[in-house]
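The other protein chains are all here in position, but one chain of the complex has been omitted.
Per-chain residue numbering starts at 1, and chain names A and B are given in the order in which the chains are listed.
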Amino acid sequence: MSAITLRNVIKRYGAVEVVHGIDLDVEEGEFVVLLGPSGCGKTTTLRMVAGLEDVSDGDLSIGGARVNEVAPKDRGVAMVFQNYALYPHMTVRQNMEFSLKPLSLPADEVARRVDEVASTLGLAELLSRRPAQLSGGQRQRVAMGRAMVRTPDVFLFDEPLSNLDAKLRTQVRLEIAKLHNRLGTTVLYVTHDQVEAMTLADKIVIMRDGHIEQVGTPEQVYSQPNNTFVATFIGSPPMNMIPARVRQGRLEADGLLLSVPDRFKGVLAEDQAVTIGIRPNGLSLAKDVDHNTAPARVEVTEYLGNEALLDLRAGPHELIAEVPALGRPAPGAEVTVHFDPDALHLFDTASGDSLSL
Amino acid sequence: MNKPSTQQAILVYTLLGIALIVFMTPIYLIVSSSVKPSPIMFQRPPAMIFEPTLDHYRDLFAMRPFGKFIANSLIVALGSTVFSVFFGSIAAYAISRIKHKRMNDVAFWILSMRMFPPIAVVVPYYIIFKTVGLLDTPIALIIVYSTANIPLTVWLMKGFFDEVPTALEEAAAVDGHGLISIFWKVTLPLAAPGLAVSAVFCFIFSWNEFLFALMLTGSNAQTAPVAVMSFWSSDAVQWGRIMAGSFVILIPGVVFVLTCQRWLVRGLTMGSVK
Partner (left out) sequence: MAYIRKRNRRIFLIFLLPAILILFLTTIYPMLYAGYLSFRSYDLAKPFVPRVFVGWSNYQNVLTTGDFLHALKITFQLMAITLSIQLFIGVGLALLVTQRLPGMGIARTLLLIPMMISPVIVGLVWLFLYFPELGYLNYFLSFLGLGPVSWITSPDWALWAIAIADIWQWTPFIMMGTAAALTSLSPEPYEAARIDGNTRWQVFRYVTLPQLKPVLVSLLFLRAIDAFKIYDIIFVLTKGGPGDSTEVLSLYIYRQSFTFWQMGVGAAASFVSLIIIVVLITFFFKSLNRDPMQS
């Protein structure tokens, strides 16, 4: 039985449809990340699961029961908000107690739960402080603690790390991952940060314009992107995209000529417009010219320590290549760039869909 | 803006000094005249050093029931404040949270209630209160002042409620709190400064008001400003007593300015600044 199920879920504001019929299954104990650019409908979807937004059409189930009309409090969910939504006039302890109040638990049970969660999250010393006296990371943990004391069936996170600085973000990310390993509770997590998504998720749901573009493990969305959007959205720097045509069993792209890898042979039609996709680490510098190389000019080099990024110009095409930093060419150098046939992705230009089988 | 030079500082202090003298002189006159013996009241140059007397205050409270007028003022001001802040706040909360295109019209209508000249409605009030037997009672003034104070509270509190992040209320809602609980435990405490500002303004307005108090009260429910004014006509200009009464009346306003200046400024300028 799935923890959360969405079937053709639609959200409309007046006449404007912002989520266009989403289907999604979140398994028990799974960590699912909704990932996408801002305005893609991921937060709206999360808020529908929370019950903060109505579902305009379709079915939303939690724990097997349809909950479209169920009040947030009866859905067994707890939510961590983007700006933490801590009550500034309450201490850390009061913040956590307040979220338990509607459950009408006995006082000693409330205290037990709060203390337990506080010690789990390392908040024991901070219980009598107010949010204003806490650091960003501490506030983040209080927000999580407030959700945890309710022992929900599902945790909902709405961009919980977006207000932290880069270093803290890494640290808290790790804490969330550890917590999930320990508690094993189902998590639905919204972010626009692909690193967060890749590191945390069991399953990533990539959204755009109110549609789901791909659902898969981090490995799947990285190495087998369904379409050009996913291909360019995941991975940094993004995948190089080159418009091309199939000519006599080869890929011809404005001065660039590549042989078609065997695995694509059956699916391509002569003169089909395709888009070649190759990640920067699929490009390398070659000594010899063969049928998978092209001449290019180095425009800029970006030194990253172990690697370097080369901004290349090959005819009309701008490419980014990731090469070992040691022995990298200087800007202005004329080089031969090699396309690794195993790293090649092909997309149908008209539909944007991947041509991989 | 960076720090002014010494020359500029001297100019600033000189101009401000003049302004302070001009603006503070009348207040100094109220205070000093209230303890100045009548014979030297208008002495020239003004007597700066003299033996202060409490005669005027004694007159005020012994020869006339000024204590009763102060009590009336307090009852009316406190009554109208509590009444207006309560109903004004909950209305402001509704206006702040209901997103409806007609809501602005409702808000504007409420605000416009403050803009009508009091004299235009004083006759109907007089006749209505006379009909229902509330003339010359504190209740009449409490009702009338609330007509001005509720819009003020709505206006101020809406601003404060708008600033309470809705995520806080949503967090409470996800946890299962109902609206009343959310409003009472989360939103209202966070808008507490607004409540204080609203209460102060309602109190000061009611405490200071003159026209309605003059027209709608007699010997029973008369408020302090009306009483002080009546000294003017009845007592052949007892300036000492008038100044003593004036001083008593201006105490709350001055105390509020000195203690919560920051909040008052914020409250008063909320609609016009930003």
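By our rule, a residue touches a chain if its C-beta (ideal position, glycine included) is under 8 Å from a C-beta of that chain, and two chains touch if they have at least 3 such contacts.
Since this is a predicted model, take the numbers as computed values, not measurements.
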Chain B residues touching the chain left out here are 1-4, 8-9, 12-13, 15-16, 19-20, 22-24, 26-27, 29-30, 33, 42, 44-46, 87-88, 90-91, 93-95, 97-99, 104, 106-108, 110-125, 127-128, 143-144, 146-147, 150-151, 154-155, 158, 166, 169-170, 173, 179-180, 182, 204, 207-211, 225-226, 228-229, 232, 239, 242-243, 246, 249-250, 253-254, 256-258, 261, 264-266, 268-269, 271-274
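One rule holds for everything that comes next: only the chains that are shown with their structure count from here on.
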The residues of chain B that touch chain A in their complex are 165, 167-168, 170-177, 181, 185-186, 189-190, 192
Chain B partner, complex, touching residues on chain A are 50-52, 71-74, 77-79, 81-83, 85-89, 98-103, 146, 150
